[in-house]
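Here the structure is laid out as structure tokens; the discussion comes afterwards.
Certain chains of the assembly are absent from this excerpt, and the rest are unmoved.
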Amino acid sequence: MGMIGGGRGAFIGAVHRMAAGIDGQIELVAGALDVNPEIAILSGQDLYLNPERNYGTYQEMIEKESKLPEGERIDFVSIVTPNHVHYDPARLALENGFHVVCEKPMTFSYDEAVALEKLVQDTGLVFALTHTYTGYPMIKQAREMLQSGMFGTIRKVVVEYPQGWLSTPLEATGQQQASWRTDPKRSGRAGSVGDIGTHAENLAETITGLKITELCADVSTFVEGRLLDDDANVLIRFDNGAKGVLHVSQVSAGEENPINIRVYGEKGGIQWHQHDPNTMYVKWLDKPMEVYRTGTGYMGSMAQAHTRTPSGHPEGYLEAFGNIYRNFAKVVQARIDGREPDPEFLDFPTVHDGVRGMRFIDAVIESGGKNASWVKM
Amino acid sequence: MGMIGGGRGAFIGAVHRMAAGIDGQIELVAGALDVNPEIAILSGQDLYLNPERNYGTYQEMIEKESKLPEGERIDFVSIVTPNHVHYDPARLALENGFHVVCEKPMTFSYDEAVALEKLVQDTGLVFALTHTYTGYPMIKQAREMLQSGMFGTIRKVVVEYPQGWLSTPLEATGQQQASWRTDPKRSGRAGSVGDIGTHAENLAETITGLKITELCADVSTFVEGRLLDDDANVLIRFDNGAKGVLHVSQVSAGEENPINIRVYGEKGGIQWHQHDPNTMYVKWLDKPMEVYRTGTGYMGSMAQAHTRTPSGHPEGYLEAFGNIYRNFAKVVQARIDGREPDPEFLDFPTVHDGVRGMRFIDAVIESGGKNASWVKM
Amino acid sequence: MGMIGGGRGAFIGAVHRMAAGIDGQIELVAGALDVNPEIAILSGQDLYLNPERNYGTYQEMIEKESKLPEGERIDFVSIVTPNHVHYDPARLALENGFHVVCEKPMTFSYDEAVALEKLVQDTGLVFALTHTYTGYPMIKQAREMLQSGMFGTIRKVVVEYPQGWLSTPLEATGQQQASWRTDPKRSGRAGSVGDIGTHAENLAETITGLKITELCADVSTFVEGRLLDDDANVLIRFDNGAKGVLHVSQVSAGEENPINIRVYGEKGGIQWHQHDPNTMYVKWLDKPMEVYRTGTGYMGSMAQAHTRTPSGHPEGYLEAFGNIYRNFAKVVQARIDGREPDPEFLDFPTVHDGVRGMRFIDAVIESGGKNASWVKM
């Protein structure tokens, strides 16, 4: 693995490295860890990168690695930069034959997303988008149960992602995470809607198997002087006639990261809450609610395949993240070995999810700009 | 107290009687307990009503009671009928000098609500609307804290009221509660929006002290053949600039009655959940969440005045309901005694809340009818 | 109903009155509300008792009421005094033909308890002991499920009742509730063990149908100068071979009143927590935990018969208490009417529970006095 971004001062880079390392199958061997070449090099030294593969720029990394003999060069790049530096390195990597792991939202603009989708299809390379939450084993279970039809037709979805960390003008303090996320030049058209709204959208569509067809969004910026949205309340409609609510916020003071989803069908439904990710509440019209737990014998095969420890040993965010890396790596390895990957590993967010997310951002921002009118997705 | 409605087959009448009785200060002495005079009489016999005051119709009750000597006649009527039989008995009672307790939504139509408001103002009589949830002591606490400004300006409100009991066409089985609530001739323009949406609206406005100024509602009927809405997702905006989401449902299969509200200000906020009504979560930007509990020494005076037992002895729905009756009765008694009521008792939903609720119903249904456009409230 | 104790400054008397009043079938018509006749009279005036039936002493009340014509006199007395004033009024009431409701622990000493049991048996009168917690509908459900054998043989019971309100020497401030509970002359041999330990013992034996056969208790007094125990940790063994732990405390700072019980059988078990009394967790070896909720259609008939509202409308402590009063009153009424009571009402703690509780107190205190040796019960 060669990492792009994730050096000093970064947050998500270290998460990627831990997630990639958890199963002992992926090794960080190269990096261009910052947009500033000097900091990139220093950051690579922090991580004891081989100096020869500790690059100042991603262009240099991709160029030099692509010239290394097969088997020596990196198999894939992991892009953990702010949004405006996703497309270019992804394109360059794909054009040079490297598989790609990329942070979400996938690109800076919808057009970039479409172009990237085409490039992935043309090159036939493997592309994973790190919508971490769908890596949780319980999300696999939710998806399996909801799509089995056991609850009847899905009628309603409530998905919410409230955070509170941007309740104050944190970007004015120079805090790095806040700064780029609230900067239209680095984040794109959206603030909270891109940063966490796409997670909510991806989670809802992934577990239900439904597509949002239109939405109506009340998009707000509560903190004075902030350049992008920090809150959005969205009415959503799905392709099967289901309705729903999606709301996200970064000014819900006191909230941490409790992405939460409820799906209701005719006969029952599910509720899952990221703060307690190993638990899912399964509700029924006429019998007691059941509490599903990961690591148990009654879990479905996909959930079991994405769990590392027995029930009662909590797994968390890094393990969910690790599932995306592991599956991606298994598919890449199968590709290298010239065989079909095991179907259980063909399970991670793809470039198509990324296009969908960028379309969601555009639709929400467009709707918000028209005083919350309905916009097709 | 003379009760109108609440006889055989009714649900809420018995709740009113228990709630009124809990403090030992209100006695049911007369009734016209069903629209069918025969059933009314039988129902009164079930309750051992004095045969002379067990009336066949509310008209008869009000007429005869009003002719009894002061001190012998009922002090007030309690109207627990379906929505289409709220206005007429309320009007008649007020015109004959009786104070009134009335179920929500207050009337069948907004016009009736306005007329009733005028009548209450003209007569100077006491009128209480049984929005039960605002009777909970913790709701008093939430109101006090939110309106104190301790959380800064309120930015966001999320209020939800999902039920599942109408997930099937229960009205087709003749079930009495389902039948009238889904019947436009008895329920009014709205189904779920009137039955539980007004609770959500009232709760949000009561605790924040803010007013909803406009809303955008996606109103649905999921059960085939049903004549009124059974689900609604609503974007709301408040008069101080706060935004919010209000969603209600009677087809959220597996949900009981978990009305839930979250309010976020600049520095923190609160969360309250009716299933655990003695607990409130108080969240802060930069310190641990606090768990407030009723019956404790740190609760404010209004919460304490509406709590009957020490902390750890759960109080519930009937006690909250009882608080409305107790306060109403205390104010009526003060009126009878010719003195000002203690301010702590001047705390129950009034005819103005009722007008507001009817306006809410109209706005939501109007917005829903226009494919979820914004409607002023 | 004639009440003995429960006047000014009392806590539990008001609870009894609300509980008795909740179903509208029991009326407080007489009282001897304090040991001090003057305060007794003033307390009765507070409650608007008929002056002729507002007595200075319980002896006077029992004597005078017993001379009233049948149908006019009270049907039963409710004894809500400190422990040392249970036996005498109960005996006098029974000897004069009155049924009795009595607070727990039943008497001051085990000998009194045995004598009272004999008197109840000899007179054939109805006697209810207010172990409130067994009045909860979910406890009926737990009892039914555990005794059905659906979990196999019961192996382990963990019951705990931690409170924190006596963490400081509150009795030194003159606080009335603390004062008598820590006074050997009024409370008896035990402090926390009598006040709340008997609740825990009664709950465990009631729902399992098992009997504690021996116990080993580490009894402590943590607050300096306190004359009775304020904490006890007890190993228990049951007559079927099950083992368990029972621990109670009044110095568990920060705890309110969270009596909690877990019972494990071969195939699964239950957990119930008084702070959320409408919920029971049902655990299974090999399938998801189920969350039972009162007011639902799947609850057993006894639980349903002791629930007043639909699911999702929380009932609490007063309703559980009210169930004891209602059942007692129904049985008394059947006795008055000369008919057999409906079996569903023959369900409240009796004089035998009271004897058992007093034996428990003696056994715990004896064991504690012998450095936690095993004592047979």
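Think of it as A, B and C in the order they're written, each chain with its own count starting at 1.
Following the convention adopted for this analysis, a contact is a pair of C-beta atoms (placed from the backbone, for glycine too) under 8 Å apart; a residue touches a chain by one contact, two chains touch by 3 or more.
This one's a predicted model, so the numbers in the text were calculated from it and none came from an experiment.
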Remark   = Taking the full complex rather than the 3 chains in place, the copy count reaches 4
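Operating definition for what follows: only the chains that are shown with their structure count from here on.
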By mean Cα position, the chain sitting nearest the middle = B
Request  = Select the chain at the greatest separation from subunit B, using centres from the mean of Cα atoms.
outcome  = A
Request  = Starting from the mean Cα coordinates of subunit A and subunit B, work out the distance between those two points in Å.
outcome  = 43
Ask   = What is the distance in Å between the mean C-alpha positions of subunit B and subunit C?
value = 34
Query = Which integer distance in Å separates the CA centroid of subunit A from that of subunit C?
reply = 55
Message = For subunit B, give me the residues that contact two or more of the other chains.
response = 255
Key: Touch list for subunit C against partner subunit A, complex   = 281-282, 286-293, 296-298
Task = Note which residues of subunit B are touching subunit C in the complex, please.
result = 11, 14-15, 17-18, 21-24, 28, 47, 163, 255-258, 274-278, 293, 295-296, 308-319
Remark   = The residues of subunit B that touch subunit A in their complex are 151, 155-156, 158, 160, 162, 164, 167-168, 216, 218, 220, 222, 231, 233, 235, 237, 243-245, 247, 249, 251-255, 262, 264-269, 283-285, 289, 371-374
